[in-house]
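What you see is part of a larger complex, with each chain still in position.
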């Protein structure tokens, strides 16, 4: 463990993921938060933007350029919108900073796929080649030595942790996988929109982005890597009237005879020693992982089909907690620091 | 009961009160909805604006002027913002229409008070003089013959029904009355705002407008009328993370010895025969009146103070249901039509 603390900057610090990240880092014995950035011109005390932080962090959100950030910090967590994030990282990396990007900019390895799904030319193809997908359960060793980590999307984390072990083991077929996901509303961000208005989404349950959500190609890419062959999933996200939590119900066709017991044994072996994946014999519930970095999961064989149920807190294991887990790996402190 | 139906226009038909009003009027045997207006230039089918009405009402929201409205309809329900409502009513009344105004424009009888609290000069002082405050439990006879009814605010309805009987009977003192009110979020309207964003107001309880809410002078005016002397209340509204419902907890000093039993007897006498006020011996709950035009209330004497608890559905008895109740009185059909 390094004797001194790491100096940390959070870019785009006004959103919900940034707030959770700040709360986690305030408890981190190896971290000093030294900069919070915003794209607004006027600096504002962080306690005005996040009222829950009043009296806990005496720092302003400022409009800082890359040089100013690099002077103050060793690590940058980017909570910027896609596009803006790659522009920032492109400038920070040559200045010697390590970057953990919570946007989608470095998740898809193929810039053409990125352009197709995000409607943007990728501005930082050079660094994209070296970016590591920040899911420790699959890519832990690469994360340790990475300078640029692409923090996974929330839905992909819940789906990949559920399906990668079975694909890697060849237990399920790569064709026709269905991922039916349900998310709390905080995942949609902090900007007021009609469908996120309380009186619209309270007491309401609805699908969105059916067959068109940008997390679909991300899931496919990582699952294809796990399977060693091309995987194309059918992904359906829904909005649940609650603050936080994702449950993904995944359906797959087994490649041979299997049973609930075999599936659970497979998970227990795959996730042996993992600090943040809990394999359950009972059914998971989002509330049991709320506010934590855990992924709880289980599986069942129903009428010859494999049904996998996995839950995470979308803001923690699906965003800020995973970012801290990646940070811990990158700077060589115990992986669970500030996360239990 | 008139042989033919009344033709009804709803102005400003895109909001939540208008939606509830349309649903009530669709069940009304004496009503034909003939016009829905919007201030947007392009007409839109009502089913696009209110998806729950698809297949139930084949009408467009149109940008209509007063003349066009008056050709199509006998009654106008104004669900417009304050200011806009008085401008509309001012034109409709001379064309022979009867107007039920759900905005605040005709509630305060003194235009100077209106200017002070709403920041606007009143554009229709002439009709203001003849407007009747549309609370049937207090002003039923005036409503029957009115051409212009000012539908009460939601908070005032809950507070006035709780306090007017005791003030009129001289049971409580007019000084130092406290009204601590709690409302579901639909009362704040349909426009997305940061504090109405789901992830902000879900799992949150907060006060707003402490000592500055525009419903305070409205409550004072009507309670002063009931008391026969000046009443100045302390009014504190709060937002409850639910769709609909208001509970007001009111505190007053009794003028002499009193008891819970006497208070209840007083209410039972005052509200005898009222179709929509239910005097309870137990405690009220907003859910028991949700979706209905009822006001449930009870009172207790606690350590020498009078505590009154009253609940309504803010969108029904606090807005659209009261408007229909007023309409029923104005056109001479049974007062409960379409409301039970």
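Labels for the chains are A and B, by order of writing; each one numbers its residues from 1.
Here is the rule we go by: contacts are C-beta pairs under 8 Å (C-beta built on N, C-alpha and C of every residue); 3 or more make two chains touch, one makes a residue touch a chain.
The structure displayed is predicted, hence computed values, not measured ones.
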item	value
Total copies in the full complex, given that 2 are placed here	4
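Basically, only the chains that are shown with their structure count from here on.
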item	value
Geometric centre distance via CA averages, subunit B-subunit A, whole Å	47
Subunit A contact footprint on subunit B (complex, rising order)	16, 185-186, 188, 190-194, 196-203, 241-243
